[in-house]
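Excluded from the complex is one protein chain; the other protein chains are retained at their positions.
In order of appearance the chains are A, B and C, and numbering begins at 1 in each one.
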Amino acid sequence: MSYTNSELFVSPFCRRTAARTPNSFTMERLLRKCIIRNQLVRECLAECLGLYILIGSGAAAQVITSNGNHGNYLTIQLGSALGALFGILVAHGVSGAHLNVVWSMSLSILGRHPWRKVPLYALSHLLGAFLGAATVYLQYYDAIQVFSGGQLLVAGPNATAAIFCSYPAEHLSFWGGLVDQVVATALLLICCLAVVDRRQGRLPNGLAPVLVGALILAIGLSMGSNCGFPLNPARDLGPRLFTFIAGWGEEVFTAGGGWWWIPTVAPFVGGLLGTVIYELLIEVHHLTTPHEEQSPGPELEEVVVDSGNNR
Amino acid sequence: MSYTNSELFVSPFCRRTAARTPNSFTMERLLRKCIIRNQLVRECLAECLGLYILIGSGAAAQVITSNGNHGNYLTIQLGSALGALFGILVAHGVSGAHLNVVWSMSLSILGRHPWRKVPLYALSHLLGAFLGAATVYLQYYDAIQVFSGGQLLVAGPNATAAIFCSYPAEHLSFWGGLVDQVVATALLLICCLAVVDRRQGRLPNGLAPVLVGALILAIGLSMGSNCGFPLNPARDLGPRLFTFIAGWGEEVFTAGGGWWWIPTVAPFVGGLLGTVIYELLIEVHHLTTPHEEQSPGPELEEVVVDSGNNR
Amino acid sequence: MSYTNSELFVSPFCRRTAARTPNSFTMERLLRKCIIRNQLVRECLAECLGLYILIGSGAAAQVITSNGNHGNYLTIQLGSALGALFGILVAHGVSGAHLNVVWSMSLSILGRHPWRKVPLYALSHLLGAFLGAATVYLQYYDAIQVFSGGQLLVAGPNATAAIFCSYPAEHLSFWGGLVDQVVATALLLICCLAVVDRRQGRLPNGLAPVLVGALILAIGLSMGSNCGFPLNPARDLGPRLFTFIAGWGEEVFTAGGGWWWIPTVAPFVGGLLGTVIYELLIEVHHLTTPHEEQSPGPELEEVVVDSGNNR
Partner (left out) sequence: MSYTNSELFVSPFCRRTAARTPNSFTMERLLRKCIIRNQLVRECLAECLGLYILIGSGAAAQVITSNGNHGNYLTIQLGSALGALFGILVAHGVSGAHLNVVWSMSLSILGRHPWRKVPLYALSHLLGAFLGAATVYLQYYDAIQVFSGGQLLVAGPNATAAIFCSYPAEHLSFWGGLVDQVVATALLLICCLAVVDRRQGRLPNGLAPVLVGALILAIGLSMGSNCGFPLNPARDLGPRLFTFIAGWGEEVFTAGGGWWWIPTVAPFVGGLLGTVIYELLIEVHHLTTPHEEQSPGPELEEVVVDSGNNR
């Protein structure tokens, strides 16, 4: 049976071809007027949307405002993991879905990403996280008002600030918090580098984002008790800025003995540590040919030209 | 070893060939008399079955009637997610498994689906959801009777209407409900468009349905507290019509201040918003060649001819 | 770098070649004396081992004897799902991992499996399930003795028979139980047929077992409250026979008004219903060529020759 029949269309999961219907040309022409050709701007938009999705899929608002009736600790971690998964899926084909400036820094250190893009990615993440927090607040406005009795507090039984960003547990000391963030981010980087290390085996499309989501779940279940495992400066600072503006006030920065800067700075240390560990223990030793050792120049990996991509 | 031996057969997971056994010809001849050639009718049957499976796999009946002994909030969301996964699996090879008229609308706006099919898909979804709800009621008849004491109520500690469709939480205002549905459906569409966007990477067969199921789980865990995240007009209205007929009465339409029309209408708004967001931030900017810009005609994507499919 | 060096070995996840070390020849020669060439016997061994793994991975023993401290309803369902997954993985390359005589029956009805093998598979399943139950009892002997106070009961707060097989909930009537088993098995068959339907898309190796495991989870979460969703005559009868012999006595057959025969017979009805539904709504309508309609003879699908398999 021929596939040129205009009756046929490409459904999302069908493998049959599509002939666009005439009325779509109007929508397509409208959208085409909005095409942005600058690759860097596209990447920033993708990174921004990725963080927006990641924060918007957070389950803490639901669990806290429902007093644990609509979720528990596990569902909060599952929500974080799935948010990371879909944040990656919306961006990975455009920018690689860094979603974390520590990851950008790691790749830059290894020469796989230009340094000049790192601050731009960081700003995109900050904006996306800020807007994501604003959306969560909008969506849960009624629930937050009822739960908090109208008072937006950082601490206490009706506190709601923890919906948006991290705060240290009562038992956590300064050095404990620093070590926690460094160790957790180091583990995050070690495992992410392993996931993208093609010499560990080329993963099928779509599996890497799933594994990274699973990694976020693993860290949340094993290292989330001390302070909620932020591990991502923008992911923590963006929503914190939002809560500062939206009514929780300056206590978001003073709480926990001025906790806020630790999840903003310590992940960089952990990220560097994790990168060095993985490189020294695993990646730098991948078998090399004499040729590779003699000419340490730019390495062009296999070019994949995908239909519709990169023409 | 040759594969023509009639002893051999194709087991579901085996890769060995099959020679059909003689007695199968009778069953095959009987079934062949029922072949429907009209593609649109086939698609409607598939969409109907998909919604039927989606509703039938819902875990709310079990959790509510067992007073939480056989499940909890997480298992209800897992049940929804898995129901979506298998609803897609039974239909995706035939119709693309839209399972949601908002998704059909989005694809039509983008010119990937003919508008004339949208109302027919919607009716198929409505019928499938109605029959799915009837099956759940049949299967849990005893449990519902015992739990409710024989009184089919919409509200109260022994209410059972929420097994079938959505009702707003007490804290939820009118605008809160509207915003909740718009935001949640927008996120659903953004992520679905990313999953099927081949320029984000071609997923192996079977992974896209799994990701969509994971997306349903993510939304349930993070946006389910306000009203149960219907996000799908037919999925909510079909079972609601069933409960209206089956004995819960007109309160299913009056409850929550006439809540019923919000999950029927608001998802369209959210779907349009999500489509525009994804297109403007990601998809419309995928690199284009000068050739593609000059000739915005029908685009024929790669034809995949699978044995037994589309001959 | 050459791969003939005997230093190299094939690690399970490595892609490097292996030269077997000399001392292995003794083990290999010993094992080779045990090779069974009869294909049917091999398949029965595989089916037996598959059910053994499925039952052995059941989490009910742990949850019941620990009074819910080491698990809950969700973990029991997860355990069932994972047991099904690994039961399939140990057998699918040999026999297709039917693991359920209802599935064998469905394939035979569709002409994809010889009827003469069905009773042999059923006996293998029965034996595997019986031995699996015996292993669970052995492993949890101490825990069962302590929990039950030495009395092996079918009902009551210290009952332990439900570890092994299904019993109806108090609210369940005779017809309710029958309908429950028919509906659940029908859904099981519809979804299994969709998973193995190549015209829905060819799944990568290993994904089909994962999807079937997910299906078991879905059914457990949504249809497990009435009687524990046995759906599999051998899976229910084998362990029931074990408990009859091991000390729970004849009450295992008299409980629930003689419940035992319903999960032994009703799944066949549900299996037939599910098969007919999927065929009439989906599979029989897959596009056919005039050629296929004219010559309804044996259909040889693509031959896959894998190294070491089927030579």
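Here is the rule we use: contacts are C-beta pairs under 8 Å (C-beta built on N, C-alpha and C of every residue); 3 or more make two chains touch, one makes a residue touch a chain.
Note that this is a predicted model, so its numbers are computed, not measured.
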Options A:P114, A:G150 or A:G258, residue touching the unrepresented chain:
A:P114
From A:L138, A:A155 or A:L280, the answer for touching the chain not displayed is A:L280
Note that chain C touches the chain not displayed via residues 1, 3-4, 6-7, 9-21, 23-25, 27-29, 31-32, 34-37, 42, 45-46, 48-49, 53, 56-59, 61-62, 65-66, 69-72, 74-75, 78-79, 82-83, 85-86, 89-94, 135, 138-143, 145-146, 204-207, 210, 306-311
Provide the residue numbers of chain A that touch the chain removed from this figure.
39, 73-74, 77, 88, 92-98, 103, 107-115, 169, 171-173, 176, 179-180, 183-184, 187, 190-192, 194-204, 207-209, 211, 214-215, 217-219, 221-226, 277-282, 284-289, 292-293, 296, 298-304, 306, 309-311
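As a convention for this text, only the chains that are shown with their structure count from here on.
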Could you state the distance in Å from the CA-based centre of chain B to that of chain C?
27
Can you give the whole-Å distance between the Cα centres of chain A and chain C?
39
Where in chain C do residues touch two or more of the other chains?
201, 204, 287, 289
